[in-house]
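Below is one structure, written out as structure tokens; comments come after it.
Every protein chain but one is kept in place in this view of the complex.
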Amino acid sequence: MSEEFEFKPMSFPPAVVARISPELSLQRHLAIGIRPNLRKFEEFRNIEFNDGGLSRYGSDDQIKNTSVLGSSVLKSGNTTVITTITAGIIEEDLPAHEINDDAAAVNAVFAKDKTDDSNNDIPKSQLDEYESIYPVVEVERGRVGAPTDEEMILSQKLYETFLHSKILSKDSLKVKVGLRSIDSQGKVDIYYKDDDDDSEDFGLGPKRSWKFVLYAKVKVFSRSGPLFDLVWASVLSALQNTKLPRAHIDENAADIKIPVKMRGNHGTIREQYQIICDAISRDPLKLNNEAIGISSNFGIIDIDEESIQTLQNEDSMEIDSKSILLTDIEGEEEEISSKKTISIVSDRDSKNLKSLTIIGNVSNDQLRKSFELTKFRFKHFAK
Amino acid sequence: MILSATERSYLYELLQQTPPIRPDGRSNKQFRPIQSHIGFLDNSNGSAKITLSDGSECIVSIKAEVVEKSTTNELVSVDVDVSGHRDDTSFILNLQSSLKTLYLKHISSESLNLTTKFAYKLFIDVLVISNYSYPLTLMTFTSYLALNNTYLPKITSSVDDKEIEEQPTFHDYEFNKLIGQFPIVFTVAIIGKNYIIDPNIEEMEVSDNGLIISWFNGKPISPIQNVKLNDGNLKSVKPQLILQSIDLVKEVANDVINSLNSAE
Amino acid sequence: MATTIDRRRLLGPANAKPLVFAPLPEEYQQKLQIDASKEDDIESQITRTFIKSGLITNANGSSFLELDGNIVSISVYGPRPIRGSFVEKTTLSVNLEDNTGLFNDLLNKKFCQYIENNFLSVINLSKYPKSGIDIFINIISVQDIDQLYLKLLSLVSDATTLAIIDAGIEIIDLVVSSFDYENNTVLSYIKNDEIVGILGESEDSIENLSKIIEKTQKKSIHVKNALTTHLISTSQ
Amino acid sequence: MAQLIIPGDDLPSHSTDQNSQLIIGPGIYVNPINKSIIPINSGLLNHQANSLYIESNSRRYIPQQNDFVIGKVIGSFGDVFKVSLSNFSNSVSLSSMAFPNATKKNRPNIKNGNLVYARVSNANKEIDTELECIDPTTGKDGGFGLLEGGYLLEVSLSFARFLLFNPQCQILNELVKKCKFEIAIGCNGLIWIKSDELKYTLALSKCLEKAQFLKQDELNKVFNSTFKELGL
Partner (left out) sequence: MTLESETTILNRVDGSASLDAGETKVISSVSGPIEPKARQELPTTSALEVIIRADIGVSNTREKLLEDKLRAILSQVIIGHLFPRQLIQITSQVLESGEDREYTSKELSAIVNSSYLALIDANIGLSVSFAAQDIAITESGELIAGPTKEQLRSSKSSHVVVYAIENGEPSNILFSDSIGTFTEDEVYRVLAIAKQHTGKVHQKFRKTLQEKVEKDFVWSV
């Protein structure tokens, strides 16, 4: 029994087509000159910032009892990124000759040749003077568990780009250690040697030095496309309102029990603690501001002709080149279809670039176009 | 505890009557008989074991340690282990947190004080070997017995040892009893408009909600919280039912305390 | 918290120690002082509260609530299929993620237990067999963790109610919670006078429990009106 | 030496008139979008009038129709045996009906771990590959079926094809002069040898392994020294 089939074309509403075949849906959109998220081809999403008032030193001089030193809430499209900056203290191991004079004398006698030339023939790395923050990125996805690949990649790319952009110098993280003096009535007062008055260091200064380690906790809500630009902007805006507390040494080492959770059992470790941070006095974190710029991403979509032929109606504007440059990729269709991508991180007045990643066969003029767009975007970037 | 639909509705109807008819014929303020042993662990300062009539069994051992007051912020530490439950589930952590807040508040630090620098730290280890009903009441009864029979070594060196360097020294065999009042906790199951004390496994399975009320030297004390006694059907509770449950506990508490004190 | 070694996260040098802050001097303490009247005045609290639902797109339901420095974001995923054998009632799981670092493990579990009890008696569980509902509580900022943590718990419970409604999950009635500052007690109501959750942790929570119940009942009615007006306004 | 070709190189201008059917072999890929023909493996280009393929060496066997293969039986479900042609690849199926005069009742006595010499009857990448132990032309076993005893060794796929199909290959003729043996060569790089004594089998396997890296003229010398080493 031969029953012949005839194929009737099925038609789906746009939302269903977007789920079934994102590429086709995007081609149809581009063919009639619009993007699924209704932005123009070269239009960036605007980004709104505020510090969210999560940090200890909130806007007014009210001190909040939290260990967060800087924060930022960023909203772009329907994606929200919340960044909180916290810190830790680490004792710097200073080279011997800086610690005390007799060590230098000892070195002079016994290891004459080694110490002197050992540290000046290795060229100082460009990055020796700079430090990076330690970001942990978490994308809210309704699953509890180990970080996903995207979260790890975002954290590492953030760490590396931040370090190589030379934004945070090592001495801006030095802990300003004050001296505690208790006068007769037992009134405690702490004297901080202000860096501007370089009065001679009255010899009492502690020989040991400490520096801060900065951590950034980045929480992303409702992800709708590549996240690096938003995470970069959020972390940098959080750092710009971060303040570092001053600290003083406490003679009777207060034993602090720090609860730590190792594989489910609740142990506590006892810490000998000498450094106590001041409750109120703090200094803003000094950043190399002209190195801080914005990050932009672009996707290049190749137009495949036959999906356009099927659209014979008049509003299919003829597409000049065979591929279209889209800015600020957002939405599933654009993310899946952009096989070729460009990601640019520029410095403040986008004269120099800090990071550039090109994936796929990108022509030089598409590259030139994206550089222009970053410069153009910078002028209108709402700080 | 799996109950078929008919068993469930039969029990529910039974417990709905006024006064509630319980499967084992108890009144709503009657406890099940318990069997207790005290001081049977010789290398701990205080110990007790209670076995319930439905087979639940709980052992509590209390050990004391001499610690420096300056470096320890809590003089009582509680560790709970219920067989059949991993110890980082919320069920265990909640039990532990209720017990810990209870004992930290109500074990007076003077009774543990030794010298200006040193004090006793109590380690209360609660081990529930098998539990068929909500274990909190059983655990507090057993620790009540254990705490009441804890004997701490008598100190012989001087009490004010601010300047003395060495540790305090103790008498070889003389002990003094840990004095003080200790809290216990009552579990009340609420079914429809009735409330019953000391629910057994079937009553818990059918109950709408459960209430934990703590009791300390003669009056109910916080924390008070509601608790789900079964995984299935939890229902809301009328406020006056909570108040009536508290009155029920007030009626019952004193004779429970007396019977516990009389246990040898 | 000492950084544990975890090669999937960038946790920085292992021997870094967390900051220890000196206690706040007097004049700042007063600023932080909680004035009881403000806590009990439910009217002004409602006007100060900022509520928004449906913010998180990849969750089935979500809500955001901010009051006096407490910021909470709840996202509800479900009812969604679960691996494993058939279950005729949906399983509810609550996890709390705290970005502020102020929550210890016990407090975290206490919050999750309370919220789970509240909504186990309210969600129509048997309507969603062989599925799970997961509630994620994100604590973004806390007003005062020592004295007002139960106030935060009542806000979390109200926000969870909004998130569950936003997720379109069937519930018997709105769970409305209110917090009594003097006796540090939180009570959750449905149908205006039925209690689904109670947690009292102050000395005299029990003596004047009846007084507390009356007061919190009245306050909960105000909160219920606020929630319903919000739901009506956003549903247009 | 033949001309090396690697991916990215253009293929020599083959006759582009459409009528002559161009048969393309392994190593050549027709780009589905723009129908261009490109090399995707590296090796020696074999370019005849209307056929084009790349002779390249590899170790991962990909089943092709009508290949003679040696398989290890790793399981049996119902009346189908699960056979592994190379480690970690998907297992292929060998129906117990695919044996000469097999019926529902008298099934071939094949247990797990046995070696089977078979022909790939169907190798479509969408569905499971199937083997057969019947010579389709004669209906008899035609040398296929269970391989008892003997020794199994692994060689590269191009060497196996060289042994099996290339007439200029002298290796087997040289070995026959040394001793009597049975041999089964699978296109999946497995060779099964059986002779009366273990010593001979060992010598044969050593010779075959060495032969992979010898020119044809060096064969005789190396084989003699190998056999002498084993005192044969």
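By written order: A, B, C and D. Residues from 1 in each chain.
Just so we're on the same page, contacts are C-beta pairs under 8 Å (C-beta built on N, C-alpha and C of every residue); 3 or more make two chains touch, one makes a residue touch a chain.
Note that the structure is predicted; figures quoted are calculated from it, not measured.
Taking every chain of the complex into account, the absent chain touches A, C, D. Across A:Glu160, A:Asp283 or A:Asp349, the single residue that touches the chain missing here is A:Glu160.
Across D:Ser89, D:Ser205 or D:Asn224, the residue that sits in touch with the chain not pictured is D:Ser89.
From the options D:Arg59, D:Lys140 or D:Lys221, the residue with contact to the unseen chain in the full assembly is D:Arg59.
Where chain C meets the omitted chain, the residues involved are 7-10. Residue-level contact of chain A with the missing chain is found at 122-127, 149, 152-153, 155-157, 159-161, 163-166, 291, 339, 347, 351-364, 367-368, 371. What chain D contributes to its contact with the hidden chain is residues 1, 4, 6-10, 29, 31-32, 38, 40-44, 55-60, 62, 88-90, 125-126, 156, 158-159, 162, 166, 168-169, 171, 211-216.
As a convention for this text, only the chains that are shown with their structure count from here on.
Centroid distances built from C-alpha atoms place B farthest away from chain D. Summarising the inter-chain contacts, the pair of chains with the most C-beta pairs in contact is A-C. Chain D has its Cα centroid 67 Å from the Cα centroid of chain C.
Chain A and chain B have Cα centroids lying 50 Å from one another.
Look at where the CA atoms of chain B average out and do the same for chain C: the two points lie 28 Å apart.
Listed in rising order, the residues of chain B touching chain C in the complex are 90, 93-94, 96-97, 100-101, 208-209, 211, 213, 219-228, 232, 234-239, 242-243, 246. Residues of chain A that touch chain C in their complex: 52-54, 62-68, 78, 80, 82, 84, 86-91, 134-136, 140-142, 144, 146-147, 152, 155-156, 159, 213, 215, 217, 219, 221-224, 245, 254, 256, 258-262, 266, 269, 271, 273, 275-280. Within the complex formed with chain A, the chain C residues making contact are 1-4, 8-13, 15-25, 28, 31-32, 55-59, 69, 71, 73, 75, 77, 95, 99-102, 104-105, 134, 136, 138, 140-142, 144-145.
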